[in-house]
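As you look at this complex, bear in mind that one protein chain is not there, while each of the others sits in place.
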Amino acid sequence: MIPRYSRPEMAAIWSPETRFRIWFEIEAHATSALAELGVVPREAAEAIWERGSKAVFDVDRIDEIERVTKHDVIAFLTHLAEHVGPEARFVHQGMTSSDVLDTCLNVQLVRAADILLADLDGLLAALKRRAFEHKMTPTIGRSHGIHAEPVTFGLKLAQAYAEFDRAKQRLLFARREVATCAISGAVGTFANIDPRVEEYVAEKMGLAPEPVSTQVIPRDRHAMFFATLGVIASSVERLAIEIRHLQRTEVLEAEEFFSEGQKGSSAMPHKRNPVLTENLTGLARMVRAYAMPAMENVALWHERDISHSSVERMIGPDATVTLDFALARLTGVVDKLLVYPENMRKNLDRLGGLIHSQRVLLALTQKGVSREDSYAWVQRNAMPVWRGEGDFLTLLKEDPDVSSKLAPAEIEELFDLGYHLKHVDTIFKRVFGVA
Amino acid sequence: MIPRYSRPEMAAIWSPETRFRIWFEIEAHATSALAELGVVPREAAEAIWERGSKAVFDVDRIDEIERVTKHDVIAFLTHLAEHVGPEARFVHQGMTSSDVLDTCLNVQLVRAADILLADLDGLLAALKRRAFEHKMTPTIGRSHGIHAEPVTFGLKLAQAYAEFDRAKQRLLFARREVATCAISGAVGTFANIDPRVEEYVAEKMGLAPEPVSTQVIPRDRHAMFFATLGVIASSVERLAIEIRHLQRTEVLEAEEFFSEGQKGSSAMPHKRNPVLTENLTGLARMVRAYAMPAMENVALWHERDISHSSVERMIGPDATVTLDFALARLTGVVDKLLVYPENMRKNLDRLGGLIHSQRVLLALTQKGVSREDSYAWVQRNAMPVWRGEGDFLTLLKEDPDVSSKLAPAEIEELFDLGYHLKHVDTIFKRVFGVA
Amino acid sequence: MIPRYSRPEMAAIWSPETRFRIWFEIEAHATSALAELGVVPREAAEAIWERGSKAVFDVDRIDEIERVTKHDVIAFLTHLAEHVGPEARFVHQGMTSSDVLDTCLNVQLVRAADILLADLDGLLAALKRRAFEHKMTPTIGRSHGIHAEPVTFGLKLAQAYAEFDRAKQRLLFARREVATCAISGAVGTFANIDPRVEEYVAEKMGLAPEPVSTQVIPRDRHAMFFATLGVIASSVERLAIEIRHLQRTEVLEAEEFFSEGQKGSSAMPHKRNPVLTENLTGLARMVRAYAMPAMENVALWHERDISHSSVERMIGPDATVTLDFALARLTGVVDKLLVYPENMRKNLDRLGGLIHSQRVLLALTQKGVSREDSYAWVQRNAMPVWRGEGDFLTLLKEDPDVSSKLAPAEIEELFDLGYHLKHVDTIFKRVFGVA
Partner (left out) sequence: MIPRYSRPEMAAIWSPETRFRIWFEIEAHATSALAELGVVPREAAEAIWERGSKAVFDVDRIDEIERVTKHDVIAFLTHLAEHVGPEARFVHQGMTSSDVLDTCLNVQLVRAADILLADLDGLLAALKRRAFEHKMTPTIGRSHGIHAEPVTFGLKLAQAYAEFDRAKQRLLFARREVATCAISGAVGTFANIDPRVEEYVAEKMGLAPEPVSTQVIPRDRHAMFFATLGVIASSVERLAIEIRHLQRTEVLEAEEFFSEGQKGSSAMPHKRNPVLTENLTGLARMVRAYAMPAMENVALWHERDISHSSVERMIGPDATVTLDFALARLTGVVDKLLVYPENMRKNLDRLGGLIHSQRVLLALTQKGVSREDSYAWVQRNAMPVWRGEGDFLTLLKEDPDVSSKLAPAEIEELFDLGYHLKHVDTIFKRVFGVA
């Protein structure tokens, strides 16, 4: 997480201030629950809420205490007592640090997921708008980087829409994975704390109780969460690479918006580079990489070890902040993408009609020619065109075998662009519900 | 995928025979759909089904043809024509290779998922049986590898049960991700094939139609699938490492079953090593590693490139076969695990009562001592015990501060084991529905 | 490791036959050393060599024994005794299985490295030949996929040559890392075996003695080895992606060789796809992925655990076989690459002279114009050309500011291609030693 690739709302989730505030809420709710159970005085619980809510937790002071105790939660509790007074002794009763830390982490991840879900909604809206705008803008479909057959630019965006809609479903699933709360004590047995405290705190914090914790909330949940972010980042990469390809000098079917005053190159004033999508490609690599240590974190020793903690201090912010930034950046790119339908058209025509080769092949087989012969006839006319020697339509009309089966008008009809676009509506209906 | 770590049912999914059989089914169903639409003669479709169903596809022959054509699907279709005769020309009409390849891959992954789901059911059953068997077998809970407070061995297994139950939910989600079918032609526009063919084939193959494919089924689906296997493998590692720890010479609370005739070491006849769970630790590393190339596969160029293919030829079998083997092996380990309750008891007593330190701390705070003072009093009595100098209970009774607040009988009661196990039922009910 | 992506010589290194043969050599050399030290009878050592050298080890029989003993080395020794007779009892004296297994693995990795080094030599030779062939073939250099300034195709290949020459240095370093031998007994103390046995075997097997082993040769060595393969694979990916880009329909500056009879697409007869380099892209992902479990293998427990073993059974063959195949395939691609200088020239001219913008910028600053003004003047003439509105040279000549500083002839000279190629020789000398 570096400022250059951070947005404030997501970054704020990971600030010490937010963390201490969530810790306080967890501790205070737990104390309230204990008060309801008659374990601590109701007045103490109320005093804790009242004074703690007004308190401004001093990060430097807590750090100072931690340097002595070498324990972050104890340092916080000590500082909390400085605000709350003697009632502070009722805080954290029967709890263990992990109850606070793990529940807090999950609150943070849930909040992060909510921002990412909103990001995805924004991206989906941009994709949908542009998809409908270019629903019938013809462009060449490419496999292996080689011209294949016509598609529309809207279809490309519809595919991206469907992919990010899946991303959203995955993120909702992953959010559920980490939306749990544990207040179960030193080894998860509730020895010193009633399970009802956990249920109470869970409900207040918008979480579900963790059915069985050890000292910690099990890390397979978090592994799934970060793996899901890695998959979403890979989809970001896909769309970014698509745009980078489209902006290539030789292709130039679309471009990232290029603002006044922007300089593409310190050396070459003519350059307009797809730097945002290149950047997204790199960011995707990072978010993906974080999935691996998250998975290694699962196998903690016995009821817990703390090896996961340093990993999460890093990837918690790094993965969510980076993906948030990437999704927002991608949304901006899609939203303002410069699209050049005339260049798409020019590229479509570049291969001298070869992109219609399959239709000719099919037409021949429908006339009773064997698949092998059809393929051979089409290929022998395609090869010279590929080398820039001649026009496919003309050659086909002149080929004795082909023309023995297909009349000139029949061949011409096989070169109709509309033929390829007749099911665009069907696909849009599948993806967007409407066409 | 190597024979040593393969089970036949899963391996069979990835054999060439299975693959060609699925290809045939996809092609034949597509031809039936085309016959229903009146595009190809009904008799041709029937002949294809009849002759193809009886055909034994000759893997060597197909390889031979592929060496010429350098194209696997064309090689198969050529061979199919050798079985089916002239009607073969109606096969693959308007389709592209990827229609066959991608739909086939998803059929294979769905079948693999079904085996893995059955594996998980087997593992869950074993875990449940052993969990109830040891529901009240006390053992020490450890954090950081250090004795913390008592748990039961059943609780450890209940945690594993809950974790693998989550694994099952994740796998069901991942199975849905890859259960799609695409018969949409060269760039996914249905230019030469009616979308109803896709719907027909999808239904027959137990899949859903892919809403928008390009030439390929989008690879974010597969990335999610393999990432999920990686997370499940990490849970395998967790339980494996738990057992390895329990079998350590100094701990010896449980052991992998050791059969007659088995030799633990060629050099040291006394050795009984946790080799199965060590092996599982290694296998988990592999399954996890496969998630990374699966994620890199997402960003194919434009409507497709074929870079994903070599990756999938490897990780398709490797990840599913290895995880299947690992889950089966883990089930066997759990099922036959030798558990030593008496050693658990011995270890529980090893720390001279220190594991009850938290209860003493809490009792002191409830008597009105500040948290800081309580901590200091307990710690100063704990340290000598830790060094092997004295018994915690005795020292506490002799401590002037502690004894000024707690009577000897009160202190003794704080050393009761049952206190820690009173909520085992609650947890079992949460996990298994019954206790 | 799957047959499709395997070459026989490398695959043979990993066959059971090879493994048992190496095991035999290690055991027999160790027995010879023991005979020299007077620990075992010289005749026994000789008999072992003689009978073992002639023996054909029966993989199925060894597997059968292993199913009982569950220990591979004991199974082998039992089978060896079937060949060697009673003298077999002098084999493996004071050794532990890992002495054999680890030394064998390192022999295999060294042999694999030697094949990979030969592969690299082949690739370097092909790159060098093609680099000199196209040393002065001008082509556009691209940054961000956007035309920048001219380079030559030979320079691109010279860069690849330099990169794979570094790969070779790295592999030599990595080979040294794994070229060690351990015959140090159960926990590496030489308790039951003289260190001179290790030295003897090491020398015979072309290895260095491991200075301190535990039971195993430390796995940081292997981690470094596989990480190095991952880096080399990434260089394969780089060159593969370069070629894929050059073969794009809109670029078409080079193509993979396309043999007679090859079919690019079952549906589109005109297609000529860069399938080899796409395949290499996928293979690179796999080799890279194997680095991760190799690194996780380092942290074995205490003097050893066996979690590394399953990983190595998989990545040992998978990584080396796949990289061998990839390097050989890449060599073939480079060797037979179809290069289209005329298309390179066409693409060079595509931007209406914009690629010379930097020279104009520099010329203006040399005439005393500030960098900011120069940039602005050049950019305002570049933008229309970029949009396809006019020719850069003409516009510059017509620009009042520019023409106030540069005469028409001066501007024209700035468009000279030779200007960019004047240091090609310098670079070739740096890379190849000659130009």
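Order of writing sets the labels: A, B and C. Residues in every chain begin at 1.
FYI, contacts are C-beta pairs under 8 Å (C-beta built on N, C-alpha and C of every residue); 3 or more make two chains touch, one makes a residue touch a chain.
All values reported here derive from a predicted model rather than from experimental measurement.
K.L.:
Looking at the whole complex, which of C:R19, C:H245 or C:R313 touches the chain that is not displayed?
P.N.:
Candidates C:R19, C:H245 or C:R313; residue touching the omitted chain: C:H245.
K.L.:
Hey, which of C:V298, C:V339 or C:M383 is the one touching the hidden chain?
P.N.:
Of the listed residues, the one touching the omitted chain is C:V298.
K.L.:
Hey, which of C:A75, C:L155, C:I183 or C:I411 is the one touching the hidden chain?
P.N.:
With C:A75, C:L155, C:I183 or C:I411 as choices, the missing chain is touched by C:L155.
K.L.:
In the complete assembly, which of A:L37, A:M314 or A:A435 touches the absent chain?
P.N.:
A:M314
K.L.:
Considering the complete complex, identify which of C:S6, C:Q215, C:N273 or C:T331 is in touch with the unshown chain.
P.N.:
Counting the whole complex, the residue in contact with the absent chain is C:Q215.
K.L.:
Touching the hidden chain in the full complex, which residues of subunit C are there? Just list them.
P.N.:
Counting over the whole complex, subunit C touches the hidden chain at residues 77-78, 81, 86, 88-89, 92-94, 141-145, 148-151, 155, 158-159, 162-163, 166-167, 170, 173, 177, 185-192, 195, 209, 211-215, 218, 220-221, 223-224, 227-228, 230-231, 233-235, 237-238, 240-242, 245, 281, 284, 288, 291-292, 295-296, 298-306, 358-359, 362, 365, 370-372, 419-424, 426-427, 430-431.
K.L.:
Which subunit B residues would touch the chain omitted from the figure, given the whole complex?
P.N.:
140, 142-149, 244-245, 247-251, 263-265, 267-275, 278, 292, 296, 347, 350-351, 354-355, 357-358, 361, 375, 378-379, 382-383, 385-386, 392
K.L.:
So which bits of subunit A touch the chain we can't see?
P.N.:
For subunit A, the residues touching the absent chain are 2, 4-5, 68-71, 73-74, 77, 92, 95-97, 185-186, 192, 244, 259, 261-268, 273, 275, 278-279, 281-283, 285-286, 288-290, 292-293, 296-297, 301, 305-311, 313-315, 318, 322.
Here is the rule we use: only the chains that are shown with their structure count from here on.
K.L.:
Shared touching chains for subunit B and subunit C?
P.N.:
Chains in contact with subunit B as well as subunit C: A.
K.L.:
Looking at subunit A with subunit B, do both copies bring the same residues to the contact (over half shared) or different ones?
P.N.:
Looking at both copies, the contact residues mostly coincide.
K.L.:
What chain is the most remote from subunit B, judged by the mean position of CA atoms in each chain?
P.N.:
Following the centroid criterion, the farthest chain would be C.
K.L.:
So, what's the distance in Å between the C-alpha centres of subunit C and subunit A?
P.N.:
32
K.L.:
Which whole number of Å gives the spacing of the CA centres of subunit A and subunit B?
P.N.:
Those two chain centres are 24 Å apart.
K.L.:
Pull out every residue in subunit C that's touching 2 or more other chains.
P.N.:
Where subunit C meets two or more other chains at a single residue, that happens at 244, 263-265, 267-268, 273, 275, 278, 292, 296.
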